[in-house]
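Then we have subunit A:
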Amino acid sequence: MGKDGKNHGEGGHITRRQLIGYASAAGFTTALAGCSGEEPEETTDNGLDDSDDASLVYATTISPSTIDPMRASDNFENIYTVNVYDSLLNYTDDSPPQLEAGLATDWEVSDDEQTYEFTLRDDATFHNGDPVTASDVAYSFERMQELQDGLSWMWDGTIEPEGVTAIDETTVEIETERTFAPFLFTLPYHPIVNEAEVEENDEDWLEQNDAGSGPYELVEHEREERIVLERADDWWGDDPAGEPFEEVTLEIVPEEGTVNGMMGDGSADITDEWLSVESYEELDDLDHVWVSDEVTFSPLYVFMHTQREPLDDVNVRRAISYAVDYQQIVDDILLGNADQMQGPLPAEMWGHNDDAIQYEQDIDQAQEYLDESDHDPEDIELTYTYVTGLTVTENIGLLLQTNLNELGIDLELEAAPWTRITDMTTSQDTTSDMHAIYLSFSYVDPDTFLYPAWHSSSHGSWESAAWYENDEVDQLLDDARTEVDVDQRTEYYEEAQEIIAEEAPALFLVNEAELYGVNERIGGYVDNGLVGYSKAFWRLYEES
Partner candidate 1 sequence: MGFKSYVIRRTLAGIPVFIGLSILIFTLARVLPGDPARLALGPRASEEAVQSLREEMGLHDPIVVQYLDYMAGLFQGDMGISLTTNRNVAADLLYFFPATFELITVGMLIAIVLGIPLGIIAGQNKDEAEDNASRLFAFFGVSMPAFWAAILLQLLFAFHLGLLPATGRIGVEAPPRITGLMLVDSLVATDFEAFRSALAHLLLPAFTLALAPMADIARMTRSSFIEEFNKDYVHALHSSGIPGKLIAYKYVLKASFASTLTIIALDYGFLIGSAFLIEIVFAWPGMARYGVDAILANDINAIIGVTLVVGVVFIVANLVVDILYGYFDPRVRYGGDEE
Partner candidate 2 sequence: MTDPILELRDLEVHFNTFDGRAEVINGVDLTVEEGETVAIVGESGCGKSVTAETVMGMLPQPPGEIVNGELYYRDEELLGDETAHERVKTESLGMIFQDPMTSLSPVFTVGEMMRDVMTYQNKTNVGWLEIFRNIVGRRDVSEADMHDRCIELLDRLQIPDPEGILDRYPIELSGGMRQRVLIAMAMLGEPEFLIADEPTTALDVTVQDQILDLLSEQVKREDLSMLYITHNLGVARRIADRIYVMYAGEIAEVGSCEDILDEPLHPYSRGLVDSVPKLTEFDREGIEGLIPNYTEPPSGCRFHPRCPAAVAGECDVTRPPRFELADGREVACLLYEDGLSPAAANEIAATEADTNRGSGTTHGRSSGPRESDESIESLTQRMEDANE
């Protein structure tokens, strides 16, 4: 799913990111700062929505393809979905995030770990006044699986439409097709819609209206312009620590400069994460704005094709792993807004193995490994493929080119549109030697990163561009999926991480921070690193 906008992203999503790349004409800041940023008090009359106190404005450079919750997949779409639609369970804003009650106040898991029973709260109503019933929940799961769009892949193989049944008004039973330990962690991303409303309206009714029961309801959707949400008065949830916002506007502002200007004069309160590093530096200089720079779940790998010469040789892979100047990537390319990875899992995820090997630049070591292999570095020519327009991966490619050149290895850079990369990685032949890819984060479970990338059954996807094959790792990942005991699972995952790190099927480069500009007046803002949930507007309030 997409935290992607930036990096991975389904289908069209990356495109918009690229567009932003062009459109960002980044850091249009100086000029606008001149008229707005430096004297924020004076210039609230630029017409860009006067910020009255009860209103919160989220300014973003991307726009949604859809606001149908069952089709939503990218970051923006999920921000909308989690704020307008309830789900059975929610995430807290802790780090790492925990599960908490949503529409379901209580849930039970059967002994075989395959049947779940949820008890719904009885005070939840949809925005049109209808009560939220178990049959709405069943209908929602059915619709999700039928549309086969948005995030539906998360439940492929786990849930069949007929597996979800309404026992009575407030009880839902879900029978999963298999034991899937992370199942509960996926539920915060399953929106619940009003069956009656969706059924009696056209297919695209949901593009202009909402059928949810969430903390906010849709009042206006101006395509490519803005989405205006209003607080749903009888929402069941708790108020935040301060005065909540009556109105939330998701303002689509394709130009980065305008976003900065709006932040400067206070007509926007929160930015998205797609601005340029320079813009955030600019924002950080404003007195009334701070920049959130949490390193959460944005790991960047450079996959190495383990099924093709010469990268099938672990010594070559290790040599390369030791050749890379990680420090320069963190310090000079990402300007410090990242941590070097240790093994395949971000350190912020539970179950991370702190003992896994962490590679560092060591040319002698690299040379040793290369000597151990059967390959003459002069004969090694590799292709490094990255997503068109993603400058960070492009710059890393340039650096790798220089680094590997020291070993005598030739590296060619190739940019490809995201859609092409997903196509390339469907077969071993078309997969490039090296692919720079941001892993996608879906749910708070090590499985979200490890299984798609390193289990051999995941082959053919862009997240397994290494074509890694290790029976032991397969076994460990399978076991961890079907084991419910967290300690036991942690053990499995730690072992898997150790093996993977050792075998270096990818360069585990960095876990990137995501940056957001936030107005000081906003209270309760925490970036928990979760798609959508990092913008849980119902938790925010006006700081007095």
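Rule of thumb we're sticking to: contacts are C-beta pairs under 8 Å (C-beta built on N, C-alpha and C of every residue); 3 or more make two chains touch, one makes a residue touch a chain; residues count from 1.
Inclusion criterion for the candidates: all candidates are chains of the complex that A comes from, given by their letters.
Keep in mind the model is a prediction, meaning the values are calculated, not measured.
Every candidate listed (1 or 2) is part of this complex; the one in touch with subunit A, counting any copy, is 1. Within the complex, the subunit A residues that touch candidate 1 are 10-12, 14-16, 18-19, 22-23, 25, 28, 30-32, 34-35, 46-49, 65-66, 71, 73, 148-149, 153, 156, 204, 207, 222-225, 253-255, 257-258, 388-389, 417-420, 422-423, 461-462.
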